[in-house]
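The complex is shown incomplete by one protein chain, all other protein chains being positioned as in the whole.
Up next is chain A:
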Amino acid sequence: MPDIKVTPLGAGQDVGRSCILVSIGGKNIMLDCGMHMGYNDDRRFPDFSYVTQNGRLTEFLDCVIISHFHLDHCGALPYMSEMVGYDGPIYMTHPTKAICPILLEDFRKITVDKKGETNFFTSQMIKDCMKKVVPLNLHQTVQVDEELEIKAYYAGHVLGAAMFQIKVGLESVVYTGDYNMTPDRHLGAAWIDKCRPDILISESTYATTIRDSKRCRERDFLKKVHETVERGGKVLIPVFALGRAQELCILLETFWERMNLKAPIYFSTGLTEKANHYYKLFITWTNQKIRKTFVQRNMFEFKHIKAFDRSYADNPGPMVVFATPGMLHAGQSLQIFKKWAGNEKNMLIMPGYCVQGTVGHKILNGQKKLEMEGRATLEVKLQVEYMSFSAHADAKGIMQLIRMAEPRNMLLVHGEAKKMEFLKDKIEQEFSISCYMPANGETTTVVTNPSVPVDISLNLLKREMALGGPLPDAKRPRTMHGTLIMKDNSLRLVSPEQALKELGLSEHQLRFTCRVQLHDPHSDTDTLGRIYTHLKSVLKSYSIQHVPDGTVIVESIVIKVTASAEEPNLKVVLLSWSYQDEELGSFLSTLLKKGLPS
């Protein structure tokens, strides 16, 4: 039986570097190629040696698919393609292809800034890797090769995020990447066809959570910023150059406009311009509201948000500053933080997750005294707020997607084991389908039973009807006989006559012949007569004829007798039969070999 194999190298029962191998219909596909930001050695990348023990990556993999630009989904890509070595195609959507190198570059810079970093890719490698990327559009079916095709669906989550349907013949898998089933301020909700894949591989970050609406979190955020600015404090929001930053900028921009606020908002890097350029360029990927208002005013052209110069940090009075990097581990955001940390009027808002080993992580854990360079201690007096704006589907959203796609099996990744377990039970109960949750390095094998649709000719059906029996019924399988024509990617069952006509072939009669030697001291005619009598007694229900021209005929089988030239007593019996009487023919030859009754 054909099967589909799924092996996560990352994201199996964890929320780390996503990297999932799928084998389907003889094709090997890698879904995402993420990086774990919490390590600064090889552990940050998926362990590709498990793939390379089967040979070189280029020879093993048919393609790599990247779902979206977040580093836990694409961060190991240049390492894989340029350092481990992969020359084959990499697929991602147009926005992902545009934005991915910016984030990779941003992270490379942050990484090489640190001490003791080894084995990391260079700018040139990022570029060379991006040159191997084949961009695709939503709902466009891309033929990777003759057998393998892929198709992208809108996933929400971040700009350009996509879910992918992977299809080989009649077997298919859908990989969701990260997705969001509720629209947010600048992106729409995920959507997919009722494509009934054999396996739906879904993220399950919020497997057990029903999240409150994002609106509440946004209101909360605005309220906190507003309060701080009103009391003359400064707000620092550490972000990565792209993604969350744009979302929060739109939020503040509209709020400032509405409330007619005057405090300056700054963005600290030169990257914003480029980032906003992409958001403008890919306006069709944003939600309807943004697309509609785009005609009157481009949401990404900010009136209130200005470029930051590091001297501004010492300016008196309130201000809001977006600064990179997002985890407060180096550069500008850390420098501003050090300046502002001592004042309780100020506020730090962390809009994203921080890995261990960063200042951001310490502050979120509530540490109030931080050791800085040269044993100096920094007292953290400013207010610290953590706000999760991440856009993942919650338990309700995941169930909703299952209802949409109607998969035959479900496989959960990108979540915590305990929470997955809960969701798995729920899915199995509600949808009566198997749900798997392999750990990293474990292979899930799902046996597929592909039903191959075949068109049946009307003639054949009519003939079948004429033979009597029940009318054709979709719920009652039955056997049909005919000639199968495989032509131009279609399968049709027709009557043999029609097949001959259609294919312009002439019918050939196939006859089998066999010689049997008999010791029979009689004349040829007598021997034939004896054979006739013998068969008559053995095959009672068959029509047997003794034709005067010297042959005995049983059904389509013709039997003749000739004497051997050297030995008159040795008779050679010639049998010949058609394909339809194959069984009877061989039975007769065996029977005659045993000799005639005396």
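Just so we're on the same page, contacts are C-beta pairs under 8 Å (C-beta built on N, C-alpha and C of every residue); 3 or more make two chains touch, one makes a residue touch a chain; residues count from 1.
Methods note: contacts and distances are computed from a predicted model.
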item	value
Per UniProt record, name of the chain withheld from view ["RING-type E3 ubiquitin transferase", "BRCA1-associated ATM activator 1", "tRNA (adenine(58)-N(1))-methyltransferase non-catalytic subunit TRM6" or "ER membrane protein complex subunit 3"]	"BRCA1-associated ATM activator 1"
Contact residue for the chain not shown (choose from A:311, A:451 or A:537)	A:311
Contact with the hidden chain (one of A:442, A:497 or A:567)	A:442
Residue among A:131, A:194 or A:594 touching the omitted chain	A:131
Residue in contact with the excluded chain [from A:202, A:346, A:390 or A:589]	A:390
Residue ranges of chain A at the interface with the undisplayed chain	7, 14-16, 36, 38-40, 43, 47, 50, 53-55, 59, 70-72, 87-88, 105, 109, 112-116, 123, 127, 130-132, 145-147, 178, 205-206, 209, 243, 269-271, 273-274, 277, 310-311, 329-332, 334-335, 352-353, 355-359, 361-362, 364-367, 371-374, 386, 388, 390, 414, 416-417, 439-443
